[in-house]
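For reference, the structure is listed below as structure tokens.
Excluded from the complex is one protein chain; the other protein chains are retained at their positions.
Order as written gives the chain letters A, B and C; numbering starts at 1 within each chain.
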């Protein structure tokens, strides 16, 4: 299933006048304050977020999973789903593959399909947190950190294979998320586990093409519940430094202890030129993988404030790999992703409204009240007309959610695929 | 020092046209969506928040305190400060006294002063967490929960005295916040401590005038670091039920464990007719007492969603005692309070925009995506023109912060009071 | 597979002398301090903990599951596994069934088997957090709290069916754990959800036999990640009161927000006669379901201090339903359960060593240092000889783990059952 341009435009038509009024009014106000609205819209249009191939079906918890109808059951269908989202939002122009769940059978066909939908291949993700059928070694007690060399070698080779697959598709980065750790005190020797991990990462790094990056994710707990080998940004940063210039840290918003100041971490990593990628989601308790911006939108805005600052002032960082990493337990996965993309663009737009010179000046004067006023002035602005404009200029929908519903996309998918399909990897 | 009406109007004049344009545009949009803008503005105007008498000077931490210039050094000056805030915001029409820090010397004079500034006397607060000079008994090991009857009696009598003072001023409620608890396992017998507290509260309750309420605050920790006698809403609720119909729970936003869902607590207390008061502030880690809305504005909005719902659907609750309970360590206290008041009004206005019928209908259909869209549509609306309108109709400032600064209020206060005054209780 | 008495005794023999020396030395010391060692041992022997029928196989996380060899694949085998544990520890004399995973096919045969192993049927557990094949209604959006009456009725009826099943086996209590809640703000109307839950529980309560209890579990989050309907003890307590005298709260150690003072909750529930059951496990981050005592053994001791106090001073509580509720992701499930049972007995024994009169006296004197000394003196005592004595007097093993290994139980089970069996419900 594919959404035709004219369907989107039809769905836009009836609200176009309202949009234009709102946009003109806001644009006028912002221009008076010195904002270059066109530049801002261009930046929003350039901001593309990858959709991971595992996010197109319903997720679940250890207590069970309630599937959604019409889920994609192969990689082609997954890319088609992303195509739908991208045609509506004009923000989802990339896919991030999870290997081995989504190994292409026919590389050319897949590349052609993605190309036809204007979708690039972003970071590829390895999986050493589950045992695959026919695998010789088990990851039950760890992969890159395992005390057994045979297990480590299998995990290293898997990552090299993933690079190889990604290379054929045009990916330029490998994301390594390790579930390795321990459930009980004493189970692991922390020093050995870290040393093994460092050595393994270096072996993978050796196989990295010159124009690739390696992104090292961190997470404090889960699936291991006592310790994780790469538990925090400090460890990820240390490992990235040990590997070399093409290794970076990757921040996933849900991978922090309660009350963490994530925006500060983002800022410090950027100042050191070591932020390589970003996984968006939201959470109230742990790695809840909820829709981006659904719980703490102001925190997301503060993070984007640091990202905007860093993208301008810290050129030593690479182009960041942006990805949504959420789970869709009670929503239509495509609607959930549309809401996430909207929240990301909103936070980005608001962060772009901050007058960085004025802020710096207030900071120099220790005018704390003014600093807050500046941030809140940007945050309180209703930027939705800007997002709409950015989208429709590129052929997207004024309201992607409304268009998705009025075009009855989900029923179209069910008709095509049947009700009880299950996405691979779930 | 007092701000004259015409000074405020002068400061408003130059931005009045911009305001009117913004208001008209927003009002028009909202009206089209079915919002009765006048009703909404009336509700904002009726929403008055008490300023506690201890919040007009700089706060501090156990590591020290950096004082602010021109602090009020007696109750009259504190009320004058609130008068300044109220004249600018038209939202701070009440004071909440802390006894013994602010016992009036001349009741009539104080009442007259407050009346002239349009300030009412809201809940009075007792203090049994510090020893007063000349006090016979010490609260080091607790007050209403103490194992010593003499200490409990002293604390009960103090609360009765506070009621008496409040009564002379027109207050209608007593807020009891207990610091009681323990720093170490074994220090307290939990059951005895709770039973003593219940008995003490009942004794205070007996002395409560018929038209008064008793508000029982809860807090999980600090200043005691192992246990608190009234640790959570469940305990507060149990005690309020034990005391009687005039006893209620009081929610302070900072008094919860990490990740608590406060809006749910608010909702449940309202459904049971047992929410009596509310202390506003914001926090990232614990009882940080930061400016309202400065850290988690969306959570504040969700709480107001429950308050709005409850104020409409749960008439069994009393009129709530609203108060700001923040500490001002690095800002001018008056500016901090102005920012807090603005954030409260903003959250309230946004919550009022939620179409409760549409929400209920989406909930019945388990349309989770729609539920979120409804909340976010309200939240993403820039309601500042509504707040401005509500203020200026009542004689307040378009922008209270800007007016406060352009009128050079702080320097006026310093001129009147001198630089190095210290507010009582700090 | 069944362990024969003489095998256990053989395995005990070689360490019997060492045990006796240790026991004599400790017993002598304790007697000098006024402890009645025989009474204490009798209490340890009487303390029996139920094993849930889902805990005999490997657990997992949402990221995957690594199965264990020789898992029981039907109810008979599960009860045999418990029989093995009980014969070694003499502490696991009960099973807690999970319905529908473990509905007996032949009630008499199952009762006979359990009886032959000295195993009672403790609380039965209903399951409304997963959809069953052929179920008419789905629990995706809640069960007892669902906005749809048909769903609520199905869930109520399921609970009544569970009571019926339990009744045939001799169970005397029903444990209700609800996964109900919401993943996103706005998804649920908190008041409606709670009211529906209360009504549904009352309907179940009506079907409760006179000599049964209903145990209402609470949990702050997971599988729902924004709110849970029965989020904390306060809500559980309120619901138990609404249902009636036979309804109680059930405390699961892992179901609390970070930093919660669980021992205080236990104490308050007991003082109000409303503690009905207890689920043991341990955790560092959330509901990690780790081996009891593996992370915070001192907290477990403090909880037992309150339990011991309450069992003596609060006779209004029923006999508590004790159960282990852990998940076994990286250990042999039977070994994990043995370690949990040992940790429970250890904490209980240490709590029994506390001189409650001395403690009360130190509390009255506010001698905080002494209070701590009293608790720590008990906690620092090595009570293992007492546990050994309690076990071997009843025919158990000196060291259940060592006996389990030296008797090569797991290989016996694999031989009987095959390697790749999977326990129902996992």
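Please note the rule applied: a contact is a pair of C-beta atoms (placed from the backbone, for glycine too) under 8 Å apart; a residue touches a chain by one contact, two chains touch by 3 or more.
Here the structure is a predicted model, which means the values were calculated and not measured.
Trainee: Can you tell me which of C:48, C:227, C:261 or C:327 touches the chain that was removed from the display?
Mentor: Of the listed residues, the one touching the omitted chain is C:261.
Trainee: Can you say which of A:203, A:217, A:306 or A:382 touches the chain missing from this structure?
Mentor: Missing-chain contact among the listed residues: A:306.
Trainee: Where the complex has a chain not shown, which of A:226, A:248, A:280 or A:404 is the residue touching it?
Mentor: A:226
Trainee: Consider the whole complex, including the chain that is not shown, and state which of C:62, C:78, C:98 or C:284 touches that chain.
Mentor: The missing chain is touched by C:284.
Trainee: Where does subunit A touch the missing chain, residue by residue?
Mentor: 140-141, 147, 182-192, 194-195, 220-221, 226-227, 231-235, 237-238, 257-261, 263-264, 267-268, 270-272, 302, 305-306, 309, 313-314, 359-360, 362-364, 366, 368, 371-372, 374-375
Trainee: For review purposes, identify every residue of subunit C that touches the missing chain, sorted by number.
Mentor: Contact residues on subunit C toward the absent chain are 22, 25, 29, 258-259, 261, 284-285, 291, 293-299, 330-332, 335-336, 339, 346, 366, 368-369, 372-373, 379-382, 384, 401.
Trainee: Considering the whole complex rather than only what is displayed, give the residues of subunit B touching the chain that is not shown.
Mentor: Touching the chain left out of view, subunit B contributes residues 59-64, 66, 129-131, 138, 140-141, 179, 182-185, 187, 220-223, 225-226, 258, 283-286, 288-291, 294-295, 329-331.
Throughout what follows, only the chains that are shown with their structure count from here on.
Trainee: Would you kindly tell me how far, in whole Å, the mean C-alpha position of subunit C lies from that of subunit B?
Mentor: 43
Trainee: Can you check how far apart subunit A and subunit B are, centre to centre, with Cα atoms defining each centre and the answer in Å?
Mentor: Subunit A and subunit B have C-alpha centres separated by 39 Å.
Trainee: So which stretches of subunit C touch two or more other chains?
Mentor: In subunit C, 140-141, 182-185, 187, 220-221, 226, 258 touch at least two other chains.
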